[in-house]
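Only one protein chain is missing from this complex, and each of the others stays in its spot.
Chain nomenclature is as follows: A and B, assigned in order of appearance, with residue numbering initiated at 1 for each chain independently.
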Amino acid sequence: MIHAAFLIPLFPLVGFAVLAPFGRKLGNPLAGWIATLLVAASFVVTVLVFVALFRIAPAHRSVTEPWFDWISVDRLRVGAGLLVDPLSLTMASFVTGVSALIHLYSIGYMRHDEQFPKFFTYLNLFVFSMLMLVLADNFVLSFLGWEGVGVCSYFLIAFWFDRAEAASAGKKAMIFNRIGDAGFLLGIFLVFERTGSVQYTTVFARLGHVGTPSLVAIALLLFLGAVGKSAQIPLFPWLADAMAGPTPVSALIHAATMVTAGVYLMCRINPVLHLAPDAAHVIAWVGVATAFVGATSACAQDDIKKVLAYSTVSQLGYMFLAAGSGAYVAAIFLMLTHAFYKALLFLGAGSVIHAMDEDQDIKNMGGLAKLMPITGVTFLVGWLSIAGVPPFSGFWSKGDVLQNAWAVTPALWAIGAVTAALTAYYMGREYFLVFQGQRRWVEARPEASHGPEHGESYTARGLHPHDPTWHMSVPLVVLAALAVLGGLVNLPFHPSLVFLERWLSPVVGATLLQHHFSAGAEWLFALVDAALAILGVAVAAALWRKSSDRPALEPRFLSMAWWVDAAEDRLVARTGEALASFTATVVESRVVDGAVNGVASLVRTTGERLRRVQSGYVRSYALGLTAGVVVLLAYLLVRVGS
Amino acid sequence: MIGSAHLAGVVGARLVAASGITIPHIDYTAILPELILLGGMLLLLAAAALSPRPLPTEAYATATVGLATASLVTSLVLWRDVTDRGPLTTVAHSIDVDGFALFFLVTISCILVVAPMLGAGYLRRERISGPEYYVLALISGSGAMFMASANDLVLVFLGLEILSIPLYVLAGLDHRREASGEAAMKYFVLGAFSSAIFVYGIALTYGATGSTNLAEIGAFLARNVVTSDGVLIGGLGLLLVGFAFKVAAVPFHMWTPDVYQGAPTPATGFMAAMAKAGGFAALLRVFVSTFPSLRSSWQPVVFVLAALTLLVGAVVAVVQSDVKRMLSYSSINHAGFVLLGLQAATARGVAGSLYYVFTYGLVVLGSFAVVSLVGGSGEDRHDLARFRGLGRRQPVIATAFAVLLLAQAGAPFTTGFFAKLYVVEAAAAAHSYLLAAIAMGSAAIAAFFYLRVVFLMFSDAGAAAPAGEGATARAVEAARPAGIEPAGAAGGSWVPEPSGAVATMVAPVTRSAAADARSVSSGVVALDVSGEPPVATSPWILAGLGICVAVTVVFGVWPQPLVEFAHQATLLF
Partner (left out) sequence: MSAPAVLAAATIPDAVTFALAAVICVVGALGVVLMRNPVHSALALVMTLFGVAVLFVEQDAQFLAAVQVIVYTGAIVVLFLFVIMLLGVDRRERVLADTFRGQRVVALVLGLMVLAEVVLLARTRWTTGAHSVAGPLDGPGSNVAKLGRSIFTTYLIPFEVTSALLVVAVVGAVVLARRPGLGEPSGEAPDEADGASPVGPGASGPGAEAADAEAADAAGAGTAESTAGAGAAAGAGAAVTR
């Protein structure tokens, strides 16, 4: 059954291949259904392969499925093949599972969109790329998937490209990702240079011969790639802007799957990190800093999706904290549960946005819980889960991360713990502002209502918020269930309950620093975590249940995300622009243009000259031919003579 | 063929009795692919002559595709035999059926499968009836096959002629366009000239080594250390000129643009694919497997040829405004890449060249097929401007063309990428770094003109002209066909007298300099096309294009089988 693994990426690829040319003909909703069913089929295959892999003895649970030699030049041998092991399959299963649900949701969400088939074409291509990234057995093929998801992300952020903000957000995402990709590429080059291979298994087997400085460099370069893709400091601002894309895209790509690719990469290269602890510390500190900055920024956002975006940034920071602490299982555990509850929250937000007629400002909402019971309840589940309230899944996964951070240094734990409380707080703020309190949308409806980036003026018509169609609510319910129960895969109470850890141990076991505390310490950690979460929830309830206007709690530097974007804009973009304009006016026009135009005009004039030779007369051609013979024979004559 | 060979056998049996001649054993299965093509060709001719009503061109196309498929299957079966049991040599060692030959047999069969599909629609549109296109293609293919499996210089020469003469005729197939007749005439005269040089080369080689058989020549050279043999070297040089002419290597390329442009477009594609397949088959075999000991003499020559071919092909293509002519120059550029593999003269290099020839064959067939579609009835719309906005008007065709052009440019995920990669890699491995650098430089230059067409196709014509003009475009378009029809009908004046043909030599119509005068000096197409007649496709051409694109993409993503094939073919020399 493991040999069927090739079907996992094949189904979405088939979807893309069918929808790209015929999508328009298949139309709405058939195109969406085809895409959804293919991804669902992919999920089914993943589960089957998962089961098959589970039956193999743990020591042999790393199966390479080579397809063919893809590029072979000199020493470089790049194969195309899959690496089926517990890590890649765990990723693949939640990627396909969550994707299938979000595809289904999108059929409802996008049903009025003219570009309906195109949307699903991109989505299928995205799923294919993501699966290639995850399942590839070598760095190059992974990089291909990595670029593929980047491109799809660009297409999908800029899906409504006629909106200026969407188009520029797409560009921004692309550019930030390119910075990271450069690091990734350099990392691959260095890996190949040092180990002579790009195949994961071979590379890891040869790490013993690589010096520590090289390993640190490799780890940090690959981490730079991860920073770009997973929106860590300093490359996180694009993720907030990426919310200009359709909400299912935000849920799938910018919360559940693509942005976790960086974390996956870090877990994949765990043998490297193990041998380069300095790099691992960098990763942990960048992660925790991002978690804190993201969480504080989320506290002051008004856009329902931006709160979630910064929350994603923050949660990704937690995952890097875990990976940097050597707790890869915790990282994957959090990634898994995060995928459930964050996708759930985004889909809930999408449902709310639909109900509010495309208004995304939480200050204009309120009191929706009664009108949209399914959305309200599921969102509540999502909130409690992300907040880390026991027994929801977030409690277990976040607790796992924080414990391991403590094992590295208590400072990491402290920042993480504060961030955990903040998480509970800002999500509580969002929940109360949206679902509780007064129905501000009733009176605040006309002009002033919409978010700053919504230029189109509001038609003053009555809103009747209601729960969405079944396409949209089924995924909500399923994801809510998963968000509640997700913790079951790795319960800390007893060694027999840590399924995920045992499952992943063939991949990360050798390098795992997963710390196990005494039962008492574990209980203490759990209590503190729960207390922090409840504290956050309580503060949010106290402050935001009745009121929607507390400017003191929303300082501008938080709503501007610590001015990181602006600072980067000032420092990097402006200097870059100045440099660019200098280059454009001086270097480009004088030096480069001169060279390029010189070459171009050289080519052109040479071409024009050479073309004159083509007189069209047979006689001239014969003459030319003879001249060629003369020269050739003359050369041979000289050779023979000498 | 079979009949006459049998006759020879019967006569031979008597001769054996009379004078002790032993008729060489003929392994008919070994030459079955050629026999299928030639026999089928005769049947096709007979059917055309005997049928009371003229058969539709599609009937001939179907038959040709069938024959080519049969020869493809036979070649593959032979491939299996050869990989199992080693190369076959038959008919007094004149024919070598080894892996190398079979690779080309497969390549040629593939070209022959696709070419009729791409030609049928064109022939119907241009109202060229009769089986000639197909018959000539089949003969030409058999000639190329003989060149590929020939183990004797005489047979190489005959194969060359059997390959070339149908191509001359194909170039002149369209009577209505004078350019077509002129192309045929030019190709014929220069081809004859180069053939004469080639024969002279054979004569000198024979004089120097005492045999025309490649194996015997090889054995002779292995036995005798040749220190300074001017006759042999001279013969080698002249052979190289003959081949270089056939594969259009600079400076023996000058016929190419004129002939490619003048010939009917599907014939041009066929010509480019087939002549390169046959020419490179014999070139590689003769030089790499027979004259490896003289490598130090011919490698520098091939180096210069390759460098010139790469550069001239790319540089002159840049200034072309006519897509058909541009592709002609690009085919010269491609020949340079294949020469890289020859210059390396290593197993890797030869494998790279084989891969290149196979992939290029299908790519160029498809490319010219699209040009023939866009060229429209009468074949006068090959200007760059005609391709503007094709992506909107004909998304499928434009996408196919884009894929093929990207393959020619060497973009990843197409066969073109790996083709270029392997030959350049082989050149670098053989320490021809300068040549490898030149090749990459020329690929960069070439990318410009391929991508220009791609961008043009997908740039919105309406972006330049406001919406109002779009409406006028449609209005003009509606008005066009009335004016277009006579153009196709009165498209040319074929002067039937032989002297007329000579006249075209005297005052060529395709005065290339004049034709090129409307070049795009700034890279921007000046000609504004306000309306385009719809591109008339047919299922045949779509199927053919589909095959070309599918092969290009599938083996571009999954190159291993083809690479293995080429590699094994090289090992089974």
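Quick notes
In this section, a contact is a pair of C-beta atoms (placed from the backbone, for glycine too) under 8 Å apart; a residue touches a chain by one contact, two chains touch by 3 or more.
All of these numbers come straight from a predicted model, not from anything done at the bench.
Across the entire complex, contacts from the unshown chain go to A, B. Only one residue in the set B:R381, B:K420 or B:R452 touches the chain that does not appear here, and it is B:R381. The omitted chain makes contact with just one of the residues A:A205, A:A531 or A:A634: A:A634. Contact with the omitted chain, checked across B:A101, B:I139, B:L390 or B:I541, is made by B:I139. For the chain missing from the display, the contacting residue among B:P87, B:G230, B:P300 or B:G546 is B:G230, taking the whole complex into account.
When the full complex is taken into account, the listed residue touching the unshown chain is B:L42, out of B:L42, B:A215 or B:A437. Residues touching the missing chain, restricted to subunit B, are 1, 4-5, 8, 11-12, 15, 19, 21-24, 26, 31, 38, 41-42, 45, 91-92, 94-95, 127, 129, 132, 135-136, 139, 142-143, 146, 152, 154-155, 158-159, 161-162, 165-166, 168-169, 172-173, 175-179, 181, 184, 200, 203-204, 206-213, 216, 220, 224, 226, 228-234, 261-262, 322, 324-325, 378, 380-383, 468-469, 471-473, 475-476, 478-480, 482-487, 489-499, 502-503, 505-506, 509-511, 514-515, 518, 527-531 (touch as defined at the top).
Interface with the hidden chain, as seen from subunit A, comprises residues 615, 617, 619-620, 622-623, 626-627, 629-630, 633-634, 636-637, 640.
Heads up, the rule we're going with is that only the chains that are shown with their structure count from here on.
Note for the complex: subunit A touches subunit B at residues 21, 67-74, 80, 603-604, 606-608, 610-622, 624-625, 627-629, 631-633, 635-637, 639-640. Of all the residues in subunit B, the ones that touch subunit A in their complex are 185-186, 189-190, 193-194, 197, 228-230, 233-234, 236-238, 240-241, 244-245, 251-252, 254-255, 257-258, 297, 300-301, 312, 315-319, 396, 418, 421, 425, 429, 445, 505, 508, 510-516, 519, 521, 558-561, 563.
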